[in-house]
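Heads up, the thing below is written out as structure tokens.
As you look at this complex, bear in mind that one protein chain is not there, while each of the others sits in place.
Note that the chains take the letters A, B and C in the order they are written out, and that residue 1 is the start of every chain.
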Amino acid sequence: MAQRYGEIRARSLVLAAPLSAEDQCIQSMSDASPTKWHLAHTSWFFEAMVLGPLAPGYVPFDERFSYLFNSYYEALGPRHPRPQRGLLTRPTLVQVLAYRAHVDTGVQDFMATCDEMAWRRALPLLTLGLHHEQQHQELILTDILHALSCNPTLPAYQCAAASSHKPALRVAPVTAPLHWVTGRTGTAAIGHDGSGFAFDNETPRHRVLLSPYRMADRLVTCGEYLQFIEDGGYRRPELWLSDGWAAVQANGWSCPLYWLAPHDARAPAGDWQVFGLSGVGALDTSAPVSQVSFYEAAAFAEWAGARLPTEFEWETAFDAPGMTQMTGYAWQWTRSSYGPYPGFHPLAGAAGEYNGKFMVGQMVLRGGSSATPLGHTRPSYRNFFPPGARWQFSGIRLARDA
Amino acid sequence: MAQRYGEIRARSLVLAAPLSAEDQCIQSMSDASPTKWHLAHTSWFFEAMVLGPLAPGYVPFDERFSYLFNSYYEALGPRHPRPQRGLLTRPTLVQVLAYRAHVDTGVQDFMATCDEMAWRRALPLLTLGLHHEQQHQELILTDILHALSCNPTLPAYQCAAASSHKPALRVAPVTAPLHWVTGRTGTAAIGHDGSGFAFDNETPRHRVLLSPYRMADRLVTCGEYLQFIEDGGYRRPELWLSDGWAAVQANGWSCPLYWLAPHDARAPAGDWQVFGLSGVGALDTSAPVSQVSFYEAAAFAEWAGARLPTEFEWETAFDAPGMTQMTGYAWQWTRSSYGPYPGFHPLAGAAGEYNGKFMVGQMVLRGGSSATPLGHTRPSYRNFFPPGARWQFSGIRLARDA
Amino acid sequence: MAQRYGEIRARSLVLAAPLSAEDQCIQSMSDASPTKWHLAHTSWFFEAMVLGPLAPGYVPFDERFSYLFNSYYEALGPRHPRPQRGLLTRPTLVQVLAYRAHVDTGVQDFMATCDEMAWRRALPLLTLGLHHEQQHQELILTDILHALSCNPTLPAYQCAAASSHKPALRVAPVTAPLHWVTGRTGTAAIGHDGSGFAFDNETPRHRVLLSPYRMADRLVTCGEYLQFIEDGGYRRPELWLSDGWAAVQANGWSCPLYWLAPHDARAPAGDWQVFGLSGVGALDTSAPVSQVSFYEAAAFAEWAGARLPTEFEWETAFDAPGMTQMTGYAWQWTRSSYGPYPGFHPLAGAAGEYNGKFMVGQMVLRGGSSATPLGHTRPSYRNFFPPGARWQFSGIRLARDA
Partner (left out) sequence: MAQRYGEIRARSLVLAAPLSAEDQCIQSMSDASPTKWHLAHTSWFFEAMVLGPLAPGYVPFDERFSYLFNSYYEALGPRHPRPQRGLLTRPTLVQVLAYRAHVDTGVQDFMATCDEMAWRRALPLLTLGLHHEQQHQELILTDILHALSCNPTLPAYQCAAASSHKPALRVAPVTAPLHWVTGRTGTAAIGHDGSGFAFDNETPRHRVLLSPYRMADRLVTCGEYLQFIEDGGYRRPELWLSDGWAAVQANGWSCPLYWLAPHDARAPAGDWQVFGLSGVGALDTSAPVSQVSFYEAAAFAEWAGARLPTEFEWETAFDAPGMTQMTGYAWQWTRSSYGPYPGFHPLAGAAGEYNGKFMVGQMVLRGGSSATPLGHTRPSYRNFFPPGARWQFSGIRLARDA
């Protein structure tokens, strides 16, 4: 555990490393958080959940940090307003890094010295804290990408050669013709099967009934999405859910969040381009489309004569023969609202606020993206965002009734 | 059909009758519509869906009405902005009543003279139009109640003695101890069974798997809800979904929408009162609580150590022995997000926008209220509103895992 | 006084007469008020300022009206929120008319029977009340015109033949070449000279120093304003004050408030038209432009190589030989902010809130419009509105340094 703790914690700093102190301080919208805040909040999580309650004699780094870096845990007291996280120039980045080191020392000491009883209580929370850290590692990338996209010079997070966040083994996709894989029907077991870690929202494992369906064997590509655009996809209300069409009109959406139309003043070119962690590059028509909202995913599916899969269909088809790109490319919007499984109970204590209280108004995404830490996801993993969220690495997989 | 058409159409005018032309003109929030607009829009529905396409020689009452009284049908052209419906002093109420008469004459003529082919096409649309009219009959009541509630003098829609909207056979409830009825488990058939009318969103009929559950045999009463309030229900974040707690704080909610706390300046009294269609009256602790949002329903259930039923549990338990108040008292929030059933397809043509495009961001309510026209609901009927909506006759039924 | 009271009070009803109860109920923006509210508020003014304090035994029509129809007098207690005046369907128009009659009877009785002492106290307040009523008579017209302009059918307040609000002797203007009249310079006396009624904000009379200037002998015409539009006036930031340019961009202004560009969908025509109290009519290029904001007036003046006059220049030039259209056509934006004259003191009591507390953030308009009751204005009269207000009969007179 000590080794795993050290590795995962270090990974956050690697992700922050290409960014200046200025970059790490800003907040470009209230849904996103500064890098520095992520670094501090993930440390606070260990302090508040493990060290404070379980490590006798632990001295907090700074009493005020429990106010500054609590995200949304009502049980753990009042907290700094979310939209003002970008105003926290103090503590400085240097101080936050010291805070991380202080917490890390505390956790390592605790693990080395605690008794059996404390260990039994701490282990699930430490494990939760590391998965929590990994979730924020992805958010560090999605949030800074949004922040950089607000700069008219469109600076890169890091140059392409150094793209440490891309796993070496994920090769560039080549567009093959899309095939429809027939899913298993009848009753299927859904949810975490009990081996290894899972969040509470993946439980209890239960059975659902599935109607006959087929699912695409790969994600929708940028090239396919471009056809949707060129066919007037963003101008045809009949393709959209009502809330989606309202969002298109209110926000002037005409393409995925980080696409640059030809002749965009910020990086003039004759053709479509995409802004990403490596800066602006030509649109790769064979790459999975990403940074689309649920509304756009649903409209695309309607245009394509298909639909989005339910989260149950997705989970059941995870290891179907021929299925590709289920994880490591883009999170995949499902047609399922995020709600509790039958018999769901949140964790006890403050950790009970982790997932359960968000179970309304959001849609489930499955899979995992190129920004997701390797090994962080599972077939039963349930990611969730509001249907209008566009700044995640969120893409589209199609399904159909069989 | 002609007789049924006449009866249902006349019913709308009966509901509008207690209201002055001024009352019928105003719009108190963008979610609500003026009575006059409801009267015109329901007529426009027959004109746009039936008379225009199918009745040769039909002359529209006023060409401009298709712009003014289209609600949300993109396929039928542009329309007056929803938040500005209250600015339409012209056409006057008198003109709108003439419009209704014009459409009614057109429909009755059409029914009397059309050929077999036209009749086959028209019948489902006429039927849909009458169910549509009944839905708006309930909205006439909920919307005017909201409008009147914005008046500091709290005027009554009509005096209690005249309450024609209350069906004679629904007796005042007496609070009996709540009993838990055990639901059927295993696979259950859900959705419209094919006999009689149903909206497209109730189809296709399909099977779901139900985990063991129990459901309360009656609705939560005002007296029980008062206990929740007095136990600090509106001040305890741990009871609330995150979005619900945000709504409580942003809007200062402290009781159901139309409750008046003791000593409210608008109608001073020593105890709790409720504003309703008959004006202000003493809180009836044995009556089902109403005008609560999904957020409040969910928080109450949490406080009560229970949960809300899914729409599938509700539908399956509809005719369980001992179950009461399933319809005719208050719509009942379920824990189910409003989405498509497996294999769902919207109706063809403009009517396809009736239900399907709203299948995101809303919660399903089941049952029917004291304001719902008699005979309008079914066990498979799916009403839906956003989780923060409070101005409907929406109440609470509890469920539990068995 | 009794006769004058009766005449002025009756005039308000004449102005309301073309409007249905529905028309009189709505509020199209928070700056405007419903006709019915104007009718009630002007009655409340007499009740609150005269009858309540001075008429022994006067019984208020309805105690709740002091809450409903107080406009902004903090000293007279809390009041209904301004943006919600349009929700007051009750009291009905009929009840408000009864309220007017009740107050009128009370006032006439009081005038007939009060003693000398009471009369001395009441006379200035009654006089103020009648001038107040006249101000609201103009607002009845400007507010209903705005409300009707929000209806896509653009209904007329009344047909042209019946335009009772147009004074018979004001002939249609003919565009003569504009002449520059040289103003008197040196010290000039400003403010009310003491004979007859004046508001407190016109006092004390005092002297100012005027630099040499010239002032246009007539108002800017619609034809001249059209040249400004056609010369790109609304697209050239260099002509605008910074706040004005921001308003142009935020609101998409491209012409005066009630102008319809050629081919406007609401009333298609090949040329420019104007919506007014008589409905839509062809643009009269010789008529004074109206319904422009201070920002537009200032931009036009800049475009014309001129400027707006100060209120002191305007007042001094009021009766200069050759000067025309000083009153009865359109209020005339001046370059003067609305502030207190040296030595200004508001009236004592509640009437002190009439003018003084608004002396920041507004610009002075002088003159009077075609909607202003005859005899209501004076050379020293100071009207005032925020610089972005466009719904008044507000036009442009140019000035230049000599």
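Assume contacts are C-beta pairs under 8 Å (C-beta built on N, C-alpha and C of every residue); 3 or more make two chains touch, one makes a residue touch a chain.
Predicted model only: the values in this text are computed from it and were never measured.
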Full-assembly contacts of the left-out chain, visible side only, are chains A, C
Residue, one of C:7, C:74 or C:231, that touches the chain absent here: C:74
Out of A:16, A:68 or A:326, which residue would touch the omitted chain in the full complex? A:68
Which residue, A:30, A:84, A:113 or A:182, contacts the hidden chain when the whole complex is considered? A:84
Across the whole complex, the chain not displayed is touched by chain C residues 72, 74-75, 187, 206-209, 211, 213, 237-238, 240-245, 294-295, 298, 335-337, 339-340, 342-343, 357-361, 363, 387, 401
For chain A, residues in touch with the removed chain: 20-26, 28, 36, 64, 67-68, 80, 84, 86-93, 147-148, 150-153, 155
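The rule is simple: only the chains that are shown with their structure count from here on.
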Can you check how far apart chain B and chain C are, centre to centre, with Cα atoms defining each centre and the answer in Å? 45
Between chain A and chain B, centroid-to-centroid distance (C-alpha), Å: 37
Could you say which residues in chain C touch two or more other chains, in rising order? none
